[in-house]
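What follows is a single structure, and I will ask about it in a moment.
Every protein chain but one is kept in place in this view of the complex.
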Amino acid sequence: MRNIVGLLRLKSKPDLRSAPGLSPAARKLVKLCRELLSDLNGTSNGVLAAEAIRLYETLDRPGRLAFFDLLIRDFSPSPDEVGRIAEDYRRDPSPENLKRLQHVVEPPRQELFRRLNIAAGGTRALIEMRRLALAGTESQAPLEPVAADLGHLLASWFNSGFLTLERIDWNSPAALLEKLIEYEAVHRIQGWRDLRRRLEADRRCYSFFHSALPNEPLIFIEVALTRGISEKIQPLIDPDAPVGDPVSADSAIFYSITNCQAGLRGVPLGNSLIKQVVEDLRSDLPRLRNFATLSPIPGFRDWLAREHANPKTALSDVMAGPETAGVLALLGQPRPDECEWPAELKQRLLSLCAWYLLNEKRDSEPLDPVARFHLRNGARLERVNWMADPSPGGMRQSAGLMANYVYELNDLQRNHELYTRAGEIPASGRMERLARNLAGSRKHGWLTRRFEPGIE
Amino acid sequence: MRNIVGLLRLKSKPDLRSAPGLSPAARKLVKLCRELLSDLNGTSNGVLAAEAIRLYETLDRPGRLAFFDLLIRDFSPSPDEVGRIAEDYRRDPSPENLKRLQHVVEPPRQELFRRLNIAAGGTRALIEMRRLALAGTESQAPLEPVAADLGHLLASWFNSGFLTLERIDWNSPAALLEKLIEYEAVHRIQGWRDLRRRLEADRRCYSFFHSALPNEPLIFIEVALTRGISEKIQPLIDPDAPVGDPVSADSAIFYSITNCQAGLRGVPLGNSLIKQVVEDLRSDLPRLRNFATLSPIPGFRDWLAREHANPKTALSDVMAGPETAGVLALLGQPRPDECEWPAELKQRLLSLCAWYLLNEKRDSEPLDPVARFHLRNGARLERVNWMADPSPGGMRQSAGLMANYVYELNDLQRNHELYTRAGEIPASGRMERLARNLAGSRKHGWLTRRFEPGIE
Amino acid sequence: MRNIVGLLRLKSKPDLRSAPGLSPAARKLVKLCRELLSDLNGTSNGVLAAEAIRLYETLDRPGRLAFFDLLIRDFSPSPDEVGRIAEDYRRDPSPENLKRLQHVVEPPRQELFRRLNIAAGGTRALIEMRRLALAGTESQAPLEPVAADLGHLLASWFNSGFLTLERIDWNSPAALLEKLIEYEAVHRIQGWRDLRRRLEADRRCYSFFHSALPNEPLIFIEVALTRGISEKIQPLIDPDAPVGDPVSADSAIFYSITNCQAGLRGVPLGNSLIKQVVEDLRSDLPRLRNFATLSPIPGFRDWLAREHANPKTALSDVMAGPETAGVLALLGQPRPDECEWPAELKQRLLSLCAWYLLNEKRDSEPLDPVARFHLRNGARLERVNWMADPSPGGMRQSAGLMANYVYELNDLQRNHELYTRAGEIPASGRMERLARNLAGSRKHGWLTRRFEPGIE
Partner (left out) sequence: MRNIVGLLRLKSKPDLRSAPGLSPAARKLVKLCRELLSDLNGTSNGVLAAEAIRLYETLDRPGRLAFFDLLIRDFSPSPDEVGRIAEDYRRDPSPENLKRLQHVVEPPRQELFRRLNIAAGGTRALIEMRRLALAGTESQAPLEPVAADLGHLLASWFNSGFLTLERIDWNSPAALLEKLIEYEAVHRIQGWRDLRRRLEADRRCYSFFHSALPNEPLIFIEVALTRGISEKIQPLIDPDAPVGDPVSADSAIFYSITNCQAGLRGVPLGNSLIKQVVEDLRSDLPRLRNFATLSPIPGFRDWLAREHANPKTALSDVMAGPETAGVLALLGQPRPDECEWPAELKQRLLSLCAWYLLNEKRDSEPLDPVARFHLRNGARLERVNWMADPSPGGMRQSAGLMANYVYELNDLQRNHELYTRAGEIPASGRMERLARNLAGSRKHGWLTRRFEPGIE
C-alpha cells in the first residue's frame, strides 16, 4: 500500500526545546505523532492513535493551541523540498515529476490526522480539533492551516454519499433528543415539553447522521404540517398549540434548520437535506402540495441601518424620504409589533426587505446568508411576512419579518442553474412588485428577471 | 465551503471529436462529469451524480476504458498552470503560493470522484472503477493515474476508523454468507454444507464492514478453535469433521484471510483485523492461550526452483548437495505426500523453508508475501509443518508445508517495531535452528537475531 | 394472585412404585413436577422448571411416553372430588359452587404445563411434548388427555393476536432459511439454489412467528408474482426459470403453504395468513389484481378409485360409462401426462374433479381438505387446471390436476359466512358448468348455488 499512503517526510530535527511553553503531555503527544507517522504500514496505529487522542484530551485549551502551532511548524511541507521538486517539474513536466510534486506539497499532518482517526472516537476528536482551530483562527491567523487540512479531510469523509437521513420522533433515544434541545439554534427548545410538541403527529424532524458518530445529529430540520403556507412563527413553536391532523395538511413548513457541529463548518451537509425530506414527506403524505420555509432574514435590520446612515445612490431618495424615517422611528419603539403601523409604512418596510433580498449582493450572491442557502438549493423566494417573528431576536435581526422560500422538486434543478450560472434570483411576482415599488420611486431600470414556474 | 472544495479547473476546450472511438453514452457521461464539476456548490450533484453512475454502468468494458482515457486527458492538472505556479512558489515560497500550488496539482477528477460518490451506490461504483483501472493497468500503463486517484480517495474513506468488525455466523443473512462462498480465496468453500461447517460452534468468522457497503464483506477471516496449535489444514476444512466444544479449546487457529474487493487493493484493511479478533475471542473464551495462523508459504516452491537452477553463493553447496537433489526428486513425484520421505530429506525440506522465510528478502522484508503480512502485524514465526496441505495447490506453491505465525498481544507492538525499524524477524528457536542447520553446512555466520518472548 | 392461579390439588399419595417401568430420571422428573405444583406462588419455578425440562430431554421416547402416562394417572382431576362438587352444584347452582366446579375439573397438569413454560426453552419443549403425545395417540389412545391439555394451552398462547407476519427473503438468517428447506411439505425445496430462486424478485415468502420461538417459522406461504393466474406448477418451482419483473405482475399465486410445527396441529395459525399477505402485497405492488392459489387436490384420486369401485346412486351411470373407464385406463398408464388425451376424456376428468370439489362432503364441508381450508377462509373455487402437476405425487393424489382458489378481499367475509352458515361453496360459473355436465348426464337436479362476485 506504499503507493497509496506514500513515504512520509518530516523535518529531520524537530527541536522541541525551542517550544518552551509546551507542557510534558504536549511534548509526549508530539513525540507520539512522529512515531505514528514514521510507522511503515500503520500496524500499531490503533494503539498509538488511541494514546495520542487520550493525551490530546488531557490538554487544556492553551496546550491544544500550542500543539496546533507545532503541527504547523513541524508537520508542514518543506519549502526547500517543494521548491526543488517544483523546479524539476518546471524543467521536465513529466507525470513522474507531477506525482513527486503532488506528494511533496501535501502537509504530513494530513496523513497524521488520517492515522489519528483510527482510534475509537478519533473522528469525534478531529472534529473537536477543527472546532478549536477555527475558533482560534479568528484571533490567531496561524492556526488556519490546521483548520484547512482538517476541513479538507472532513469534507471528504462527510461526503453526502456517507450520510444517512433519519427521521427523529418521540421514540428516538432520549440521549439523542437531548441533543436537539442543546443544539437548536433558530427557535430555542424550552425543555422536554416543548420538544415533545415539536415531535407530535403534525410535526416532523429529520437529521443527517454519519456512521462514525452514532446518535449524533449533524444537521437537523424541523417541519410543521399545516393548512396553507405559514405566515407567523409563533403558532408553529407554541408548546400548547393544538395538534393537527397530518393527513389533512397541505403544506410542509420548514421552520428551523440547525447545523450541530461547529467543527464541520463549511462542510456541505445541508445541500440535499431539504430535497430528501421533501421526497420522504411526499411519499408519506401524498396530500402535501406546498413545501416552504418560514425563515429569518438575519441581515436585514443591519443592512437597513447601514444603508440609512450611508445610502448608495440607487436608494438615496428612498432612504432620505419620510416613509423610511417613519419606519425607522417605529422600529425604534420598545414594542414595534404592538404599534399602529400606517399602511404606507408597512408597505415601505416590506418593500425595503424585498429590495434587500433581491438586489443586495455580495459577489454574485445575495447578501443575506439564509437567502444564499435556499437559493443555492434551488428554492424560490415567495413572500415576506409582516411581524412574523415579533420576538426580541426577530425584531433585532429581521425587523420582525420572515420569508417563505418555496421548494418545488420539479424546478429545483432549473432554479439552481439560473441562480448559480446567471445569478438570477427566482422570485414570485409579488416579491418583484414590492421591490419595484421601491425602485419605482427612483424610476430607474430593473434588473431582476421575473420568474414563476409554468408561466414563462 | 469554497475554501474547502476549492475552485475547479478544467481544460477550457475539451474536444470530444478528437476521441473518435467514444460511444454516445460515453460522450454524454463526460459531459455530465463536466457539469458535475462546474457546479458551484454541488446542490444538484445528487441528480447529476446518479445519472452519471447510471450511464457509466451502461458502458461495456472498452467504453469504460475509453472513459478513463478521457479522465486522464481532460481531468488532469494543467502542466502550464502547474509550471507557472511552481515558478511563483520558487520565487516566493509564501503560504499563499504553497496553497495555490497544492490546489493546482490536485487532478480535477479527484473532486469528480468525490461528487460521483454522492449518488446512491456511488461508493460501490467507484470501487468497481478502480478494479477495472487496476486490471487495465497491467497492460495499459496510461490508466494508472485513475487507479491512483481512486486509491487515494478510497484509502481515506476506508480508513480503519470507519470500519466495523462483525462476527458472521449461521444467523447472518444468506445474501452475505453467499458472498463468503464466492470470495473465499485460500481454501475454497464447497457449497453451503461446507460453509455451515465453518460456522459451527468450534469455528469463528469475522469480517470488516463499511457503512456505505452494507452486507458487503471487505476482508474476512476464518478461525478454528482447537486443542493445540494445528499442524494440518485438512481437519480444519473437512465438512464432516466432528464439532468440538469451543469452551474447552486452548487455541484459535486463523486458517484463512480473504480480501474481498479487488478495487480496494492496497488499501490497508487487514492491519488491525487479527488484533481485534484476538481481543474479541479472549473476552469471549477466556481459556484460549494460543492465537496462531496456519498459513500457506506461497513463494517457497518457486524460490526453491529458481535457487536450484541458479543458486546464490551462500546456498550453492546446499543446492548442489544430494539431499536437495533427493528433496526435488520426491517433490517431482505425482503424489509426494504419499511417498516415503527419509528423515534427512524431510529435515532438508523444512530447513530450506525456514531459510527461505528467515533469510530471503525483498528490500528489507521477507520475499514471502504472507510472511510480510503477519510479521508487519507483529506476529512471530513459530513453526513450519510437514505436509500440512497436500492438496495440489498446497504442493505446487508451498511443497505441502504450512507455517504457524503466533500472535501474542503483549508482544505485537515490540515485534512490529523490531521488524519495521531494525528489519529483525521474530522467530522461535526451533525455526532458527532449522535455518542454521542449513547454513551450518556452510559454516558461515548467522544474521537472524534470536528472539523469544520473555527470554531476552 | 392466589385467586388467579388457584390452589393446587394432586392425588395425595402418588405411588411411583406402581409404575415399575419408570427410569430414575423419569421418577425424578415426576417428583420435580410435584414440587413445581406444590409451590405457593411459583417463585422458584424458574429453577425447578428448567431442571424438569432438562430431565425430560434426557428421556428416550419410551421414557417420555411413560412420563405422559403418569401425568394422566396422577395429575388428573379426582373423580370423587368432581362428583362431590358437581353434586353440591346440582343442589345449589350458586356462582360460588360453579367456581369450585370449574376449578376442580381443570387437570392439575394444565397448571404444571404453565409452570414448565417459565423455563428458557419451555415453550419449545411443550410443543415437542404435544407432538409426541399426538404421535403416540394414534396407537395409544390414553395419551389423548395430555395432547388435549397441551393443545388447549397452546391454542391460547398462539392466539393470532400474538403472531407476527414477517417477510422472508434472501437477506434472512441462513439458520431460518435452512428450516424452510427442511419443512416445505408441498413442493420440496431441492437445496439452496432452489430456495434462492424462490426468494428472487418475482417471488415472495411470508411466515408467522411467535416471540417465544425466535427465528422459528410456524406456518409459511410461498407466492409467485406472474402475469395471469398460473395453470401449471412447474414454471413456478423451476430453479432455472427466468426472473420476472414484480412491478409488471398482475397476479400473486400462492403455490405452497406449510405448517411447520407438528406439535401445534389443530391450533388455527393459518386463518389470517393469506389475508394479511394479500394486504401486504397490495400495498407493496399496487398493480396486482388477482390473488389466487395453485393448490393440490389431495383427495381426488382416492375418491375416484373408491367411487369407481362402489359408486353412489347419483354417479352410478357416470362411473359405469365408457368415458370414465377411458379416463381410468389412461391414468393407469406409466406417464399419463405424456399420453394423448381425447377431448371428451379430458373433459370427463375435469368434470369429475369439479363434482368432487363441489358436491362431495364430509359433514357439511367438502371432502377435500385443501378445499375446506381455502373455502373456510372465504376464497372462491375458480378453476381446475389440466396436468398442472404431472409429478409422481401430483399424479398419485390429484390425477395431475390443480385448483385455483381466488381470494378477493371484498368478498372474503361474505363468502365465509355463506360457506360456514349456509354450506354454500362459492365457485366460478365454469366450475359449476363442469360439474353440471357430469350431473347432466343423469338429468338430476342441481344443488350448488351459482355465485360470482358482483353479479347477483
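Note that the chains take the letters A, B and C in the order they are written out, and that residue 1 is the start of every chain.
Just so it is clear, contacts are C-beta pairs under 8 Å (C-beta built on N, C-alpha and C of every residue); 3 or more make two chains touch, one makes a residue touch a chain.
Worth saying up front: this structure is predicted, and the values here are computed from it rather than measured.
Note that the undisplayed chain, when the full complex is considered, contacts A, C. Considering the whole complex, the residue from C:Ser156, C:Asn215 or C:Ser316 that touches the absent chain is C:Ser156.
Those residues of chain A that touch the chain absent from the view are 170-178, 191-192, 196, 215. The chain not displayed touches chain C at residues 1, 3-5, 39-47, 77, 79, 82-83, 86-87, 89-90, 93, 95, 98-99, 101-102, 105-106, 114, 117-119, 122-123, 145, 148, 151-153, 155-157, 159-162, 164, 211-212, 266-268, 271-272, 275, 376-378, 412-413, 416-417, 420.
Throughout what follows, only the chains that are shown with their structure count from here on.
Here the chain-to-chain distance from chain A to chain C, counted in touching steps, is 2.
Mean C-alpha positions place chain A and chain C at a centre distance of 61 Å. Chain centres here are Cα averages; for chain B and chain C they lie 54 Å apart. Chain centres here are Cα means. That of chain A falls 40 Å from that of chain B.
Counting partners per residue, chain B has no residue that reaches two or more other chains.
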